[in-house]
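Here the complex is missing a single protein chain, while all its other protein chains stay put.
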Amino acid sequence: MRNTINVGIVGTQFMGRAHSNAWLDVGHYFDLPAQPVMRVACDNVAENLPPFQKRFGWQDAETSWERLVARDDVDLVDICTSNATHMPIAVAAAKAGKHILCEKPIALNADEARRMLEAAREAGVRHMVAFNYRRVPAIALAKKMIAEGKIGRVFHFNAVYYQDWLVDPNFPIVWRHDAKVAGSGAHGDMNAHTVDLARYLVGDEIEAVCAAEEIFVKERPTTGGGRGAVTADDALYSLARFRNGTLGSFMATRFATGRKNYLRIELFGSEGSLIFNLERLNELEYYTRSDDRAAQGFRTIVVTESVHPYINLWWPPGHIIGWEHTFIHEIGDLLLAIAKQEDAAPDFYDGWRCQLVLDAMTRSARERRWVEVAD
Amino acid sequence: MRNTINVGIVGTQFMGRAHSNAWLDVGHYFDLPAQPVMRVACDNVAENLPPFQKRFGWQDAETSWERLVARDDVDLVDICTSNATHMPIAVAAAKAGKHILCEKPIALNADEARRMLEAAREAGVRHMVAFNYRRVPAIALAKKMIAEGKIGRVFHFNAVYYQDWLVDPNFPIVWRHDAKVAGSGAHGDMNAHTVDLARYLVGDEIEAVCAAEEIFVKERPTTGGGRGAVTADDALYSLARFRNGTLGSFMATRFATGRKNYLRIELFGSEGSLIFNLERLNELEYYTRSDDRAAQGFRTIVVTESVHPYINLWWPPGHIIGWEHTFIHEIGDLLLAIAKQEDAAPDFYDGWRCQLVLDAMTRSARERRWVEVAD
Amino acid sequence: MRNTINVGIVGTQFMGRAHSNAWLDVGHYFDLPAQPVMRVACDNVAENLPPFQKRFGWQDAETSWERLVARDDVDLVDICTSNATHMPIAVAAAKAGKHILCEKPIALNADEARRMLEAAREAGVRHMVAFNYRRVPAIALAKKMIAEGKIGRVFHFNAVYYQDWLVDPNFPIVWRHDAKVAGSGAHGDMNAHTVDLARYLVGDEIEAVCAAEEIFVKERPTTGGGRGAVTADDALYSLARFRNGTLGSFMATRFATGRKNYLRIELFGSEGSLIFNLERLNELEYYTRSDDRAAQGFRTIVVTESVHPYINLWWPPGHIIGWEHTFIHEIGDLLLAIAKQEDAAPDFYDGWRCQLVLDAMTRSARERRWVEVAD
Partner (left out) sequence: MRNTINVGIVGTQFMGRAHSNAWLDVGHYFDLPAQPVMRVACDNVAENLPPFQKRFGWQDAETSWERLVARDDVDLVDICTSNATHMPIAVAAAKAGKHILCEKPIALNADEARRMLEAAREAGVRHMVAFNYRRVPAIALAKKMIAEGKIGRVFHFNAVYYQDWLVDPNFPIVWRHDAKVAGSGAHGDMNAHTVDLARYLVGDEIEAVCAAEEIFVKERPTTGGGRGAVTADDALYSLARFRNGTLGSFMATRFATGRKNYLRIELFGSEGSLIFNLERLNELEYYTRSDDRAAQGFRTIVVTESVHPYINLWWPPGHIIGWEHTFIHEIGDLLLAIAKQEDAAPDFYDGWRCQLVLDAMTRSARERRWVEVAD
């Protein structure tokens, strides 16, 4: 068996950098049967490549993802591009027999996602969607506690995802403002994470949604000096009913002045509750009705103990880890799944199911009505 | 001019006690032209009256609100009964020329509320709805800061109101579980407060809503040993659009395990943000974009300074006040309004406007669609 | 048996107001065999009396505490004056056979405190020192949990008491700045509370202390337009060893910019820990090593449940009480002790023991050395 796995990455921007950091570090912390080799990086803007290669050590470069996907010396394709290109790259990579890691949201819509899922399944490759927040130790701990029955039946799943970088009306138009390229704005980028966490933690599917979206600043300066229309949502709020009766809410906005990357979820259950906030990602709040009646309260678990998920890879108690570690965990688990010839999770099925919900929310907002999530 | 004002209270339960405490204390803290006299208390269960009178010093008792309203020695009627009786008592009190303080929600529905408003206006009496949270010093401070432009245009108003006393399936049926008596469950009791705060702080009306409600425990034990069907909602979540473009959310539930009386509101604006949590009612969180860029953050204002609303009535900085003080502020302001022959606020108009929104939410939940708020 | 108890209060300033509020309210919440009557108020500045009487309903007035103490229609003397007068008033009150409630610190020094204790014991009257923070529900709960062994052996008792009202160098000289009148500055006023809480919660005596004091602003404006020397400490920090081996610290300062009345104590024990902060007095933080290893953390108990001390007097869960309620609890318990002919607590013995520690700290600061607490 080969003891290396060659990686080709497509995209050199924010996610390209975050994934590169993880590819660099993963071998030093995970015990991997096959070490990743940072073989080739791809960007359609040629001048982006040399500094990216230099910083992270990608050995080779391509300016066309088609060529990258076709290379014999690539075993795994890591898709870090804008949403509109996920599908074609993933389908081609699958057909070429490459394992795939794909950024979220998986695609522009559920149809694309389903094509990706089918292509990957047909090819028999491993596939994963980069819902990295599943690999925050506190979230992994929450999952474990829920599985153990610690909070019982879940009555409510509430999620907010707040940023504020669009409050400034002079922030220029970027691809994320263009509904055609991005599929959606705050919604796809942010609710993708919280909808995935909802499915993961509640352990059931969302049945129906009712959403409202808003564009607060309708026009923004372009980098070219002109002005352009914003077509992607600044905010999308949604109510949700789960099959199991859980009543949920999802609120994503880039106009939450003062909040930078504030993803907060709450699960209220018949036996207890759990709360998580990404800006304090080393902490998990937990309430249990089984404590002494006079001593019940939300406790803040500092999730840095060796008994906590992933922490044995890192430092002693109280020495916190950062946001980027979630990618190391994700890529480590993907490499282990490949080595063990097991399915990775979350995979394209999860990406597709999440996209069904996101699509339903978009349709609901446009049509101003409740929408059943398609099956 | 008379220097006393005789009060008759109807209802001796939780709100009756909270109001009685305020009637007792208000004269010691407010400089009032006319001191209130705790003249007569009313409850249709006769045995409730003696202990209530003894505890709070109500001079006389009645078992019929009709008789109380008819008494010449009553100048002001304080309505602390269950929601279904607010309208008849208030209309009768108004016709008898009494000033009125009425607990919230103002009535079972907006039609009732409108009849109350019309009766009070025709009679020329002062009328107030007991939305006491407007008189939390931190909320009054927030209102002042918003009026001064501190947070600019409001993008989002988000409110949650969480309690957990119904999580226990053995908690017995009370009148609040009966939709006929209470009008609604968590919704009317809890969203009444947050909808009023929304109108007060955003300074505009809600245009349309989309809500979902749930009854998690469909049947509960009765105090008589049997079992009864729960018909009032355990939780109601709603999206809301304001006329001015604000996107809002309201989530009320009695199944938020671990939360006791957790009313939390957030206003995100173009210049700054404000956050308030009733369980820490002496604090207000504030973020401003006008701080130095490197030193921006949510600050916790401990609202106990002499420059803060109502605090000159109380103690030095850092000596916190309690929940019940909101009633003292409310009743003090009502008595001052009566003395100055000015309108009180929030009055029955506010109660009616709030009820229009609550009704729209209820209809929306039942009909599973967006509902415009009637005018 | 008489069913009233006549109260005479000496002092009409901050503490006079806080106690008056409690005398007013106590009968409405506690079930008392004998109701207090607010008989007479005393201030040596005659013009302070009418507004004070009017606000709180004190029936009569005196300008000499000697006369108040001598009145036949006074059963209990409530001493709310500056520290230098506590001893003479208390001794005279005891000799006149009056029960005594005395503000803290009990006296200017331990010798005075001992004279007060001896006088009260000889006279057989009830005596209490107004260490009101023992009656914060969260502190009473902490005491109960410690008694039940919840935190085991106490390794550390750490207390800070932070205020900031002297940071402004233009804040004028008041009696509290004069070491002769006040005995000490921040120290006696603030460490008195924390030393009492230490004795109460640790359940053992402090053996030796080492302190440092500081006057940061040596001269301040007088109200008369001149300038005066500050002779009382702005801050006093002290280390402490308890007889049982607990290592402690006490830090009081009026130069903690941004802290208003921030009394925070921590107890770290072999089985768990407790933390309390007066600015959030309805909360108690608790950590226990007996929780599941993966789910340990400091939990925030919202101390507003009916199972918590004193809360059955007040409101439902999550409806917080204020600082002033501690005085209602204190006075209620004192009145019950008098009715039951039992000792009150904390009494003059506790006041004296606390003063021994405070005196040792003062001496330690002056002599720059460890000082054993006298016995």
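Brief remarks on what is shown
Order of writing sets the labels: A, B and C. Residues in every chain begin at 1.
Definition applied: a contact is a pair of C-beta atoms (placed from the backbone, for glycine too) under 8 Å apart; a residue touches a chain by one contact, two chains touch by 3 or more.
Please read these numbers as outputs of a predicted model, since none were measured by experiment.
One of A:293, A:319, A:340 or A:366 touches the chain omitted from the figure, and that residue is A:319. Of the options C:287, C:310 or C:352, the residue whose C-beta touches the omitted chain is C:287. Contact between subunit A and the absent chain runs through residues 14, 18, 21, 24-25, 28, 55-57, 163, 165, 259-262, 278-282, 302, 304-305, 314-325. In the full complex, subunit C touches the hidden chain at residues 151, 155-156, 158, 160, 162, 164, 167, 210-212, 214, 216, 235, 237-239, 241, 245, 247, 249, 251, 253, 255-259, 266, 268-273, 287, 289, 296-298, 368-370.
Even with one chain removed from view, subunit B keeps its contact list with that chain: residues 141, 144-145, 150, 284-287, 291, 293-302, 305, 307-308.
The definition used in the following text is that only the chains that are shown with their structure count from here on.
Inter-chain spacing, taken between the CA centroids of subunit A and subunit C, is 54 Å. Centroids built from CA atoms put subunit B at 41 Å from subunit A. The geometric centre of subunit B is 36 Å away from that of subunit C, both derived from CA atoms.
Shared contact sites, meaning residues of subunit A that touch two or more other chains, fall at 287, 296-298.
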